[in-house]
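With one protein chain withheld, the remaining protein chains of the complex are depicted in position.
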Amino acid sequence: MSVSRRGFIKLLGAGTACLGLSKLGIDLGPAQAYAAGLKTEGCKEFVSICPFCACCCNTIISVRDGKIISVEGDPDYPVSGGGLCAKGAALLTMHVNKHRITKPLYRAPGSTKWVEKEWSWTIDRIARKIKETRDHDFITKDAKGRQVNRLESMFQLGSSQMDNEECALSHQMLRGLGVVHMDHQARI
Amino acid sequence: MTSPSTQPGSPSLRAIETALARAATEVPALAPLLAAFGPLFAARAELRASAPGWSGPAPALDAERFTQGVFVLAQMEHGQGFQDMSAHLAQAAQTLLPVMVQSFPAVAQELNILSEAIASGALPLEDLAAAGFGETVQVPGVGAETLAFAASELVRPFVERQAQDLLALVKDLPWRQALCPVCGNAPDMSVLRRTSDSSEFIQAHGGQRFLRCSCCASEWAYKRVSCPTCGCEDPDGLMVLRAPIRLFERADACTRCNTFILCLDTGEMVDIPDLDVAALTMLPLELQAKAQGYAPLARHPWGDL
Amino acid sequence: MPKAFLIDTTRCTACRGCQVSCKEWKGFPAVPTKQRGTHQNPPDLTHYNFKLVRFSEYLEGDTVKWYFFPDQCRHCIDAPCKGASSIDGSIIQDAATGAILYTEKTVKEDFETIRSACPYDIPRKDPKTKRIVKCNMCIDRVQANKLPMCVKTCALGAMNFGDRDVMLKLAAERLVAVQKDFPAAQLCDMESVSTIYLVADTPSKYHKFAVADASGAPGMTRKEMLAGLLAPLRKTTKQLQ
Partner (left out) sequence: MTNHFTDIANADAVLIMGSNAAEHHPIAFKWVLKAKEKGAPVIHVDPKFSRTSARSTFHVPLRSGTDIAFMGGMVKYILENELYFKEYVAEYTNSAFIVSDKFSFKDGMFSGYNAEKKVYDKSSWSFEMDGAGQVKRDPSLKNPRCVFQLLKAHYSRYDLDKVSETTGVTKENLLKVYKAFAATGKPDKAGTVLYALGWTQHTVGVQNIRLSAIIQLLLGNIGVAGGGINALRGEPNVQGSSDHAILYHILPGYHAMPHAGWANLAEYLKANTPVTKDPMSVNWWGNRPKYMVSLLKAWFGDTGTEANGFGYDWLPKAEPGEDYSYIFLFDRMYKGKVRGGFVYGTNPAQSAPNSHKVRKALENLDWMVVGELHHTETSDFWRRPGVDSKKIKTEVFMLPSAQRGEKEGSVSNSGRWLMWHYKAAEPMGQSKPMGVMAVEIMNAVRDLYKQEGGAFPEPVLNLDWPETYQPEEITKKINGYFTRDTKIGDKLYKKGQLVPGFPNLQADGSTSSYNWLYCGGYSETEGNLAKRRNLTQTPMQAKIKLFPLFSWAWPLNRRVLYNRASVDKNGNPYNPAKAVIAWQDGKWVGDVPDGPWPPMAMKGGKYPFIMTTEGHAQLFGPGREDGPMPEHYEPAETPVKSHAFSGQLSNPCMKKATSDMDLLADPGDPRFPIVLTTYSMTEHWCGGGDTRNTPPLLEAEPQLYVEMSPQLAKEKGIQNGDVVVVESIRGKVEAVAMVTVRLRPFMVQGRIVHEIGMPFCFGWTTPKCGDATNRLTSSVGDPNTTIPEYKASLVNIRKATKVTEL
């Protein structure tokens, strides 16, 4: 077959004159009516990451009206290719789950139950406990008289569930307070 | 490149017929449209099946350039594009034009004149092919738009068939562009598919996005949550429009550049419909997207209402 | 076009995604279970568990064989349970898909008769509704062109669903591939059922009722005999060569 001198490269693409359907003689009335009455909703898709193992499978979370409606594996994550294991596949249930705690809870000394508290009260109370502990137990010098600036009686455990940003801040905060007992799942 | 599990261009008529029947049942308002275009799609599919593929030696491809975004046809020596199919167009016209005459009564007369011009040789076949590619060609008694529409429908099966062969050349090479890896044209449709790889372990549940070329119907993988027009990946700039009654039909829109592309989510489908039929069935959604101020990335052959 | 499942047990890892999603889709509550010395839980199909991954293991020489079998209704092409039913319209076959469906009229059926008729021991009775129940091929989903929930969920490529001819082709291809490593691999009752299992070893090692001909299982129960009588077309294990 001879090669045409013409460049057969672009078929009727955008910008080329198109024949409107109406000019083809098709009865478009019903279709137009249907389209006009069609209710659409806007959904958002967000790339997120499965919070189980450190494969960190990327996910696509679909959200409608601010509510998560589905979680699927992101096919463009080279590691998973969109796959999710059984636990990852249960992510929607993990997010939308009636077992989750949704308000700060407080258990008073000697109490047999939890009570709901406001965030502001809770934060203030925790800050007070931290300060009491720190002011009471802060060690400026060790037995050999060396400057040590440490607080041994307060600790933090966790968490590998934290984002890098949360870890960075958490570490900064703890060293600022003088905490030496800090540890997380990397050690167990 | 990753190939979709269902190869485009190896369409079974069954897929078209099933899709037409299902669509007509589910959206009765579209019945006249489906009835008009269905036979055209079927006839085109048959033509494509019997069309010659890429002839002669395969173009020499530089894998490095390809992965950098230089599509197959752009790498050819003279850059002519698809091979000339005009020799086959007379026969194609005999098959396709009568179907179109039946389907599109308003342009029947023009199409008949066109048939005659082709049969008599008044319209050289090479000119006919050129008309399919947007060149202005005059045929007395046939409007320019009608001629362009008919001609492009005539060459389309041959283009698609050639593209199948060219796409096969690059199936193992990565292609990350929003334009077609074969001919460089823009996509007018996209689809989310279940893909399977050779691994006998965890596989994707679905949702790999493929764009489909408006010119040659090639499909290629393209990343989700990103706008193929402007590249926006900020989730706040992207929006999926859907009708709650047909959640598998989406218009993936970008609020940054105000474009959209239709998308069929086949992730949990048993029968994956023919994509021409699917796109036609999504016309109402497309109109909604346009009404909301978004422009399509590329237009469908049937244009607008 | 009739539909079929291909369940490739060689790909199954017993993640039980299918078992869980089946009951979640159908809105069934979790049934209280106990650990009984096996991962297989609940122990058997129930009226709230239409899908159950069965576990079995063997030590052969120095090699451990560990088999998983996602058990469910076979949707027999010529269903013995349908043949055994005495109420018109209680057990029907969907013409489009070939799914065997139990309707509300099963309330009036004799449960033992229906259960005994099944060579695969699938039917269960819902004590509340009195209906006889089992997997319905997610017919609501399939009619809406959606995959059955277990297939949609499976991430291992073990659960497949589609047109019967496509599934038969896939089954034949997979069998050839699997037989390279497992010469005893076979497709269970392929000609007579719409749920085709690919197993790597003798079917009875997977489950007593893996195939209709339970000669591999110890003794033949009345159930099996009855099933045999009622299902003259039932095929014995077929091996594709």
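In order of appearance the chains are A, B and C, and numbering begins at 1 in each one.
Going forward, a residue touches a chain if its C-beta (ideal position, glycine included) is under 8 Å from a C-beta of that chain, and two chains touch if they have at least 3 such contacts.
Only a predicted model underlies this, so the values are computations on that prediction, with no experimental measurement involved.
S.K.: Among the chains present, which touch the one that was left out?
M.R.: A, B, C
S.K.: Can you list, in ascending order, the chain A residues touching the missing chain?
M.R.: Touching the chain left out of view, chain A contributes residues 44, 46-59, 61, 63, 66-68, 71, 76-81, 83-87, 90-91, 93-97, 99-112, 114, 119, 122-131, 133-138, 140, 142, 144, 146-173, 175-188.
S.K.: Touching the absent chain: which residues on chain C qualify?
M.R.: Considering the whole complex, chain C reaches the absent chain at 13-16, 19-20, 23-24, 29-39, 41-42, 57-59, 64, 66.
S.K.: Considering the entire assembly, which residues of chain B contact the chain that has been omitted?
M.R.: 63-64, 67, 173-174, 176, 198-202, 223, 225-226, 233, 235
Here is the rule we go by: only the chains that are shown with their structure count from here on.
S.K.: How far is the middle of chain A from the middle of chain B, if each middle is the mean of its Cα atoms, in Å?
M.R.: 37
S.K.: Find the geometric centre of each of chain A and chain C from their Cα atoms only, then give the gap between the two centres in Å, rounded to an integer.
M.R.: 39
S.K.: Any chance you could list the residues of chain A touching two or more other chains?
M.R.: Residues 83-85, 89 of chain A touch two or more partner chains.
S.K.: Would you please write down the residue numbers of chain B that are in contact with two or more other chains?
M.R.: 202-206, 267
S.K.: Under the definition above, what is the set of chain B residues touching chain C in their complex?
M.R.: For this pair, the touching residues of chain B are 22, 196, 200-206, 267-271.
S.K.: List the residues on chain C that touch chain A in their complex, please.
M.R.: That would be residues 15-17, 20-21, 153, 155 of chain C.
S.K.: Spell out the residues on chain B that touch chain A in their complex, using ranges where they run on.
M.R.: Listed in rising order, the residues are 27-33, 36, 52, 55-56, 73, 78-84, 86-87, 103-108, 126, 129-130, 132-135, 144-146, 148-149, 152, 155-156, 159, 183-186, 195, 197, 202-209, 214-216, 223-225, 235-236, 238-244, 251, 267, 283-285, 287-288, 292, 296-299, 301-305.
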